[in-house]
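Not every chain is included here, but those present sit where they belong.
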């Protein structure tokens, strides 16, 4: 079935329309926050700050840059594992993230930084925008290779919107803690993406089965993505935690969890394979589950050994997922999950939400200190009387809300993306850069053709 | 025409001569600045600082490292797109930058950090040295693949010198603001490089046309360069801004500009191509124009929506440049611009200078606050009475001076590089690593052996 994948007018139209809308909305709403505004000198005096180093920029900018790398290089290169979809992986991720952060600055700004009709932004808003887009990059993983860039832009528009609503419900209405986003980013993003890919189910996808694998070099490119995600995850989980001990603690917990996760992933990757060999798919992905699974609890007093336990379990769950669940999801539930986000983000995200709820419920003034307890859970104002067990309950409710938003939102957005106007490719052309990209003549194929067409496949 | 590209004595001689000169000059002139000297304990007391965190190191070091990555990985890998010039791209960039930062520490030191016969250096000097070398990396982009390493070292020596003079005229004599270097780094660097490549015009370059393209994997390597430049550009533009709000603001403006630039680049890349497909050359380069174009104004109150506008325009200009101007420059003006720096640095640099002039001219005490206004433009001392519109005029003069320095300097240096003693390759050997590098037997060459059946099977 030939499909019209001609992008010449559609893609420019959508890009330019989106961007013009951003310019208008930014013009109406977005202004520099107090710490980024030239009035800061006066502000500083009023806030009684004696040094420029007290500017939030210095508390968060290094973490922001790490998160930025995770979104653009981390997610982008992680998805380059496909042999002929490297341009699409890294290029479309670039496109959707660049658009998404603009829209997220607005959506999150309206919910969280809105005052006197304006949105005031600073470095924390940049981090949150990157976080929000992270959930879109996750969903992209499920539909990688099967969608047009326009579909991705449309999905980004809706997903960022839904993300912001969900985040507002969790953080503001339920007063839930979720600094590393196990619920808001991973659970929501992954189940959203899985629902979308279910709606977009392609029965004939085995026609492009030969392109769904990796080649030697593409696996190495993907490892660049893996390692940057793995190394910078402590920054991810600590980026928007409270200044001081909370950021410090989040980084340590995440570091520990990720280290443990690598060992159990390697163990199960070898164990679940008849020949006992390691599988790059597991190493590229399941090693990261430990970062997802401490997303909620990292800033709590999870303790280093608690982190090791959570990391170990999530590595096992994720690897087992790749071996047993992914084929099951595809064959029985018709969920075609290109990157296996169910194993890397969905299940570990749920674990993260649950661990967060338990850790919150188990909190005591003894462990946190009197002041630390109040500060850690922000038990001030109307929440002054909330107890840890009640907090645990609300945390659990946060998981449910995220799941609900993901399923309902994903179904609707999937339906929209199913309209035959967005220029997606036919099943036999999936996972193939040539559909949307000018692809250079390839080295190998040139050489072979030039010389000896009847030679058998080499080495 | 065979040319003598034998480097065995010439390259070592130049490298060692250069390095010995550096050691002698550093020995005579360079000392640790107060904040890096072991006397800092006493200094701190005198400056009434209560904490080590007030050391400039903590304000600027994270940005320095990001800039460092941009110079070595960013520029280095951006230029690996050529199918057979990856070693030269990343290796020669490494060589010239490593030499350049030493010479820049001296040159810039004499102009800006000279006291009692010594140059006192700290982290800000390291950043400035990296910036200076950035302009050489830009010029390298124009002559990539067509020059010998010795030519590059000679060019670096002269360009760093001229850069420092130009920077001194702009920053000290004209009292111009240019924190992200739209004028000093990009406009100067690009037009310098374009002038050099014009002087070195090779009429027979189509003899190596087959090697001027990319292959699939080389385009992915180049995307590593692109993304690191893109992600860290907010650090680039904010690295040497004033502490506090100015650094914070520069990062936000640059973040916004770059995000917008990606969308317009994708739009025009698809629109300007008959088949509507995206072109990796545009994605790799034009997406970065937004960072160049806010280089001067990022630390000013450009505002987020102003940044989106600048970014959008520069993405369009740059992409259009790749499609229409580059072929024109080559065929009509005999400017062979390997990486298209005219589109990525020259035009966006000019936009940046102009936007900076306008933003400065439009500044008011209302927008900046009374103190912020004085601090932002440094209207103190002899500049106490300078008005925004006068400042705007000086900013515009800065563009002119940079262009003049670039054209005159480029012509002279190009003439020097044209001397037949530097060991550049013949036209048919351009864009080929084999000329200056030991190149491993390649996957492809393995394949060749196959057709030579008495040879043992590779790889």
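The letters A and B name the chains in turn, as written, and every chain counts its residues from 1.
Keep in mind that, in the parts below, a contact is a pair of C-beta atoms (placed from the backbone, for glycine too) under 8 Å apart; a residue touches a chain by one contact, two chains touch by 3 or more.
Source: prediction; values computed, not measured.
Colleague: Let me spell it out: one sequence, repeated, and 2 copies placed. What is the copy number of the whole complex?
Modeller: If we count all chains in the complex, we get 3 identical copies.
Keep in mind that, in the parts below, only the chains that are shown with their structure count from here on.
Colleague: Centre to centre, by mean C-alpha position, how many angstrom separate chain A and chain B?
Modeller: Chain centres of chain A and chain B, defined by C-alpha means, are spaced 32 Å apart.
Colleague: Taking the complex as given, what residues does chain A use to touch chain B?
Modeller: Listed in rising order, the residues are 6-9, 11-13, 15-16, 18-19, 22-23, 26-27, 30-32, 35-42, 44, 51-53, 55-58, 61-62, 65, 68-69, 72-73, 76-77, 80, 84, 86-87, 90-91, 94-95, 98-99, 101-102, 105, 121-123, 126, 149, 217, 221, 224, 436-444, 447-448, 451-452, 455, 458-459.
Colleague: Under the touch definition given earlier, write down the residues of chain B that touch chain A in their complex.
Modeller: Listed in rising order, the residues are 53-54, 58-59, 62-63, 66, 83, 213-217, 219-220, 223-224, 227-228, 230-232, 234-235, 243-249, 251-252, 255-256, 258-264, 266-268, 270-271, 273-280, 283, 287, 301, 303-305, 308-309, 312, 367-373, 375-376, 443-444, 446-448, 450-451, 457-459.
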